[in-house]
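This report refers to the structure that appears directly beneath it.
The complex appears here minus one protein chain, its other protein chains still in place.
For reference, chains read A, B, C, D and E in written order, and residue numbers begin at 1 within each chain.
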Amino acid sequence: MKVSVCRKAHFNAAHRLFNPNWTFEKNQEVFGKCNNPNFHGHNYNLEVWVKGEIDSETGYVIDLKILKDIIESEVEDRFDHKNLNEDTVEFQKLIPTAENIVVVIWKLIKAKLDPKLELKVRLFETERNVVEFEG
Amino acid sequence: MKVSVCRKAHFNAAHRLFNPNWTFEKNQEVFGKCNNPNFHGHNYNLEVWVKGEIDSETGYVIDLKILKDIIESEVEDRFDHKNLNEDTVEFQKLIPTAENIVVVIWKLIKAKLDPKLELKVRLFETERNVVEFEG
Amino acid sequence: MKVSVCRKAHFNAAHRLFNPNWTFEKNQEVFGKCNNPNFHGHNYNLEVWVKGEIDSETGYVIDLKILKDIIESEVEDRFDHKNLNEDTVEFQKLIPTAENIVVVIWKLIKAKLDPKLELKVRLFETERNVVEFEG
Amino acid sequence: MKVSVCRKAHFNAAHRLFNPNWTFEKNQEVFGKCNNPNFHGHNYNLEVWVKGEIDSETGYVIDLKILKDIIESEVEDRFDHKNLNEDTVEFQKLIPTAENIVVVIWKLIKAKLDPKLELKVRLFETERNVVEFEG
Amino acid sequence: MKVSVCRKAHFNAAHRLFNPNWTFEKNQEVFGKCNNPNFHGHNYNLEVWVKGEIDSETGYVIDLKILKDIIESEVEDRFDHKNLNEDTVEFQKLIPTAENIVVVIWKLIKAKLDPKLELKVRLFETERNVVEFEG
Partner (left out) sequence: MKVSVCRKAHFNAAHRLFNPNWTFEKNQEVFGKCNNPNFHGHNYNLEVWVKGEIDSETGYVIDLKILKDIIESEVEDRFDHKNLNEDTVEFQKLIPTAENIVVVIWKLIKAKLDPKLELKVRLFETERNVVEFEG
C-alpha cells in the first residue's frame, strides 16, 4: 500500500544548447535561438515525487525535511543562479536540454534516497515545456 | 480502451500532528510547528481520478454528477470546516498526515464506486505538499 | 531509460451533448444544460506527453517544433474556433464529450508520430474537468 | 478604511463576433476565426471585487453568500451554457466581445448592490485574454 | 516615476468566526460552518506590494531581503501554524475574517516600512476568497 509524496523546488539558471561536434550553422538549424552564444535562461520548477509505505509511527512516507535537505544540497546548491554550461561539471560534455537535466537530477537525488523508495522527477523549463523521468 | 476522468473538490480543516505514544518533546522534534496543541489548518484540494471504459450511449466514463455526489457525502460532509482530530472518527487513532488522509479518502470513495472502475486520489495539503494514492 | 516530454496547446470550440437516438427529455435528464440546442463552449487546454529515449546528439526525445507542427495540423486547425458538432467530421456521429474528444485527439496524433514513441494526452475541458488517455 | 473582497465565478458559453452592418469579408478581416457562423465558445472566469467599510459586528464588507446569490441570478443563470448571440437579450444588438460582456455584467451586478459599495469586475475570456471594468 | 514590487508569502492557521456578543444560533446563522467551536483552517497566501521610486544605485525599489525579513517577523512568526483565536493577541477581541486579517497585516508591515513607501496587501484565504487593503 504505497503512497506518493511530492516536494517542490525551483532554481534559476542560464544555459545554451549546442553540440560542439557540429558547425554553428547546424547548431542554429537544430537549436535556433537556444544556441545564443551569450546564453539565455529559465526559472526551472521541480517536482520530486517519492513513493513508499507509510511509517505507522509518523504517518509519513518520508520526513519532508529530509527530502528538502537532499534537494537543497544536490540540486539547488549545484544549479541555482548558475550558468549550467560554464559553472557545473554535470554539463561540461552533456547538452543541458530539459531531458538531460531531469535525468541528471534524478540520479543525484536517487543516490541519496533509501533504496526502498521509488523516485519520479518532473521538471518545468517553462510553464509550457515539461519533462518527466522515473528511472 | 480506458479513459481517466477527474473531478476536483476542496475542503478546509484544522488538524494537529502528534503521536499520543510519544512525549511532547519527541512530537516537537518530529512534527515541529505541526504539533501546536491549539491546531492549525489547511485548504485541502482534492483530485479524484476514475478510470474505465467509455459508455457508448453517453460518451461518459462515469456521470460526473454521480461522482460529485459521492465526493460530497463521503468527503466534504465529513471533513469540510472540521477539526480532523476532534470532529471525525477516522482520525481518532490515526495521525492526520496528508498520507493518511489520502488513503482514508481513497477507501471511502472506492467503497461507493462500481468495482470495475479504477481510482486514484491526489490531495494537495498546500500548493507545495501533494500526495497521491491509487490503491 | 525513457524520458517524457510535454507540449501544451489550446483551442476554443462550441459543442452540444446529446444522443440523437434519445428523446429531448432523456437528453435533458442525462446531459442537462450541456444539451442546449444553440450550443455552449469551452477553452480546451491540451497536454501532449511523448515518451522515448533521449537522442544523444541533440539531447531531445523529440524536436518540439515537430510535435508542435503535428498538434497544429491535427488538432488546432481542425477544432480551434469550430463548432464540434457542426463543423467537424469526427463528431458527426460521436458525442463530443471530453472522453470522446481525448480519444479522437490521441488517435490523430499517434498516426503522425514515430511508432517507437509512447503517447499520453490530457485534455482540460474546464479547469475542473480533466480527462486523460494513453492508448 | 475600505477593504476589497473578491468572489470568483465562471460560466461556459458559445458566441460569435460579427457586426451585422458589415459584409462577411469585412467581418472576417476584423474578427477572423471569431466570425465562424456556427459559433465557438469559452470558459469565462469572473472576479467580482466589492469595496467598502468593514462591518464591526460581522467583520465582513459584504456577506459573500449575498454576493454569491447576486452573481448566480444576474450572471450565471443568464449566461451559463448559453449561446450569447442567440439565447440572451443583452447581446441581441451588442457584439459579445469580452469588453462588452464585462460592462454588461458590471451593470447587472451594480444594480443589485448597496450603492455605498464600489464594484470592479474582471473577466477572463481565456487564460490569456482578460478585461476589467470599474465603472 | 514609481514602480510597485511584490513579495509573496504564506502561512497556515486555524480559526473560528463568531461574535461573542451573539447567541450560538445567531452566530450559526451568520457564519455557518465557519462557527465550528473546534475550529477549521486555511492556507493563507499573501501578496505584499510596495510602491516607490527606483534607487538609481541598486535598481531596486526596496531590497526584497529586507521586505522578506519584515514579513517573516511581523506575519509568519506571529501567525504561521497558529490558532488565530487562541494563540494571538491581535484576534483576542477581533473576529478573524479575511477582511480583519488583511487590515491587521497591513498595519504590522506599514509600521516597519520607510514612510515614503506605499503599501498594498492582498490576502487569499482560499483560491476563491481574496481581500485587499491599501490603507
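Note that in this section a contact is a pair of C-beta atoms (placed from the backbone, for glycine too) under 8 Å apart; a residue touches a chain by one contact, two chains touch by 3 or more.
If you're wondering where the values come from, they're calculated on a predicted model, not measured in any experiment.
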| item | value |
| --- | --- |
| Contact list for the unshown chain, restricted to visible chains | A, D, E |
| Selected from D:Leu17, D:Ile54, D:Ile71 or D:Ile109 as touching the chain missing from the view | D:Leu17 |
| Hidden partner interface residues of chain E, rising order | 1, 3-8, 47, 49, 54, 57-61, 63-65 |
| Interface with the unshown chain - residue positions in chain D | 17, 19, 21, 30, 94-100, 102-103, 127-133, 135 |
| Touch list for chain A against the chain that is not drawn | 10, 12-15, 33-34, 36, 38-43, 45, 80-83, 86-87, 126-127 |
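Rule of thumb we're sticking to: only the chains that are shown with their structure count from here on.
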| item | value |
| --- | --- |
| Contacts common to chain C and chain E (chain labels) | B, D |
| Remotest chain, chain D as reference, centres from CA atoms | A |
| CA centroid of chain B to CA centroid of chain C, Å | 29 |
| Residues of chain C touching at least two other chains | 127 |
| Touch-based graph of the chains, sorted into line, ring, star, complete or other | other |
| Pairs of chains found to touch, sorted by chain label | A-B, A-C, B-C, B-E, C-D, D-E |
